[in-house]
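Here you go, one structure.
What you see is the complex with one protein chain gone and the rest in place.
Take a look at subunit A:
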Amino acid sequence: MTAMTARGVSVAFDGTPILTDVDLDVRPGEVVALVGPNGAGKSTLLAVLAGDVEPTTGRVTLEDRDLGAYPARELARHRAVQLQKQSLAFGFRVAEVVRMGRTPWHRTEREDDDERVIAESMERADVVELAERLFPTLSGGEQARTSFARLLAQATPVLMLDEPTAALDIRHQESLLAVASEAASAGAGVVVVLHDLSLAAAYADRICVLSHGTVRADGPPAEVLTSELLSEVYAHPVDVIEHDGNLLVVPVRVKGAVPWPAG
């Protein structure tokens, strides 16, 4: 059984193809990392999976039902999304923002869990001490952690995160992905867009490499993260090193590759 399935998904904006014939499965219990160079279509693919963008062709199903068949509220009980950019129009407090993640469960029996889930989510995202702060006054990383807490509070079987670690320091990058993979161990299907390939190698069960809107590789990190493939996809020489049982992906640094024009 899969949590989410995309089959033959293509998206074009104004005639420009962004995604071409993409297949992707997200199974319960696994973390799938979407990686690839800028403009490869990672965020668009996530938007399609989240139901924000209607694919031009192809089909997306969530728990064996067409994504389009879900009303907004029911969809919100199945998948939670953390966007790349956080914004908030008014000065809500962090605790209030996290609580917003519980709205899909209002007037259901799971509403009784609200306080416990909110407290746990804030603990996991390390925003407990920010609870009374105003969201717009937080730093980018703190806002990202608050949004992560909101996503956890939604307590859905599918979690989608678009570059959640971009604004975070090393400690919070690690803890966020550790929490995401714990959620997967507890049965959730997690899709996460990442730029840091070493992070992807450490936390993802499966990595899907996108390039120019198509899937170039899809499999366990050790199979997918090879020097040849990455060098080609990123159009830059890349080394993959094993260190303490972890795969490290590092760019090969060529000094003076493009000489600065003299004078």
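Here is the rule we use: contacts are C-beta pairs under 8 Å (C-beta built on N, C-alpha and C of every residue); 3 or more make two chains touch, one makes a residue touch a chain; residues count from 1.
One rule holds for everything that comes next: contacts and distances are computed from a predicted model.
Choosing from "ABC transmembrane type-1 domain-containing protein", "WD40/YVTN/BNR-like repeat-containing protein", "Monovalent cation/H+ antiporter subunit A" or "FecCD family ABC transporter permease", the protein name stored in UniProt for the chain missing from the display reads "FecCD family ABC transporter permease". Considering A:4, A:40 or A:75, the position touching the chain not shown turns out to be A:75 (whole complex). Looking at A:8, A:39, A:68 or A:91, the residue that reaches the missing chain in the full complex is A:91.
Within the full complex, the residue among A:128, A:222 or A:241 touching the omitted chain is A:128. Mapped onto subunit A, the footprint of the missing chain covers residues 50-52, 71-77, 79-81, 83, 86-93, 96-97, 100-101, 103-104, 115-116, 119-120, 122-123, 128, 134, 136-137, 147, 150, 154.
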